[in-house]
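One structure, as structure tokens, below. Some questions next.
Every protein chain but one is kept in place in this view of the complex.
On to chain A.
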Amino acid sequence: MSTSGNVVAMKKVVQQLRFEANIDRVKVSQAAAELQQFCIQNALQDPLLTGVSSSTNPFRTQKLCSFV
């Protein structure tokens, strides 16, 4: 019966929304501060951020001079 199927589907939607509405949340200020802290703590270990010297960089070939 299609109407009972709709009822079941709607009940699932309501159940899911109830679940989502009740989760614990933190303030954006706190969450943002933690994201920022992670970035700063790991900034030195980020090669794309800090750049890697030619000698240790596997993608740069060791040449005296190179034309790009």
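FYI, contacts are C-beta pairs under 8 Å (C-beta built on N, C-alpha and C of every residue); 3 or more make two chains touch, one makes a residue touch a chain; residues count from 1.
Convention: contacts and distances are computed from a predicted model.
Visitor: Considering only the chain that is not displayed, what protein name does its UniProt record carry among "Palmitoyltransferase", "Septin 2", "Guanine nucleotide binding protein (G protein), beta 5a" or "Auxin-induced protein"?
Guide: The correct option from "Palmitoyltransferase", "Septin 2", "Guanine nucleotide binding protein (G protein), beta 5a" or "Auxin-induced protein" is "Guanine nucleotide binding protein (G protein), beta 5a", the UniProt name of the unshown chain.
Visitor: Spell out the interface residues on chain A facing the chain that's missing from view.
Guide: These residues touch the chain not displayed: 1, 3-4, 6-7, 10-11, 13-14, 16-21, 23, 25-36, 38-43, 45-49, 52, 57-60, 68.
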